[in-house]
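Before any comments, here is the structure.
Every protein chain but one is kept in place in this view of the complex.
For chain A:
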């Protein structure tokens, strides 16, 4: 499961701004204002022309900070997002479903790796980002703070959560920052596959026994609203949206994407033989879109603040895995130090690559 972290748009950026500040933009030194202005103009022109910004290109520090924040949250979401699904690996009801679920959770770890790598091109490091996650200074998608209570939740996550993530992510394949856009192309292919599998899982339940059908309906009832919240706060309350759209990091507003998602889901729910838990959903002939009910933004804010059903559990498990794995990472580093020849050691890049600006 993956969720681009549109729902985090309201959070403070103080942590990431500091990290981004370590990247050496040319503005850092005694660069004259005129040169600065020229760089900014070149950057703006590149964005306007739909060119891709690459790691060694000059970029405004705020652009760098926004990207680090968003990509880190995206990567963290992949990693935390493994937990609700891994919760069912050992209980999957058939070997085929178990294989599918294991493959999916493995893919998520892989997506996390892509995204951390992509974020590292901006002058941060995976270790640094993970430390911030563990310290609560960077977030992950609010959706993963909901529990998986039945097997059908695995299907609901595939259909709705991955579906919402894809709706969010497909436009990111055209994001102005090259490494992020390229990571998204690869990730979206796998996510679409997961989403179809989740849908198919729910379909099997919906057409199964009465108890299975009820299990599927209950899961959809619990995951529908949190999935809509994945698109983030309404446009008039989304603090970063405008700038992100100007930079072409974001291509559509939260509300546009949410509407698109609802319009996709309504016929899919019908095909599944399941209902969406919103009595206000109906086709609006004039708009050519579905109307739908009001989202409980209080719940959303509570989950963002750490008061969702699983916030504590998720972060505790993540921290524990990291802390309990420390001796393993130390061992690997100690072994590498003993067994790496001096020539190989010096050939390794020092830290990061911003010396050419």
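We adopt the following convention: a residue touches a chain if its C-beta (ideal position, glycine included) is under 8 Å from a C-beta of that chain, and two chains touch if they have at least 3 such contacts; residues count from 1.
Here is the rule we go by: contacts and distances are computed from a predicted model.
Engineer: According to its UniProt record, what is the protein name of the omitted chain, chosen from "Quinol:cytochrome c oxidoreductase membrane protein", "Niacin transporter NiaX", "Carbon monoxide dehydrogenase small chain" or "Phenylacetate-CoA oxygenase subunit PaaC"?
Structural biologist: The record names the chain that does not appear here as "Phenylacetate-CoA oxygenase subunit PaaC".
Engineer: For the chain not shown, which residue from A:209, A:298 or A:341 touches it across the whole complex?
Structural biologist: Looking across A:209, A:298 or A:341, the contact with the absent chain belongs to A:209.
Engineer: Have a look at A:46, A:79, A:157 or A:257 and name the one touching the chain we're not showing.
Structural biologist: Considering the complete complex, A:79 is the one touching the chain left out.
Engineer: I'm checking contacts with the chain that's been left out. Which of A:62, A:99 or A:271 qualifies?
Structural biologist: Selected residue, touching the omitted chain: A:99.
Engineer: Touching residues of chain A against the unshown chain: what are they?
Structural biologist: On the side of chain A, residues 79, 82-83, 86, 89-99, 102-103, 105-106, 109-110, 112-113, 116, 151, 201, 204-205, 208-209, 211-212, 317, 320-322, 324-335, 338-339 touch the unshown chain.
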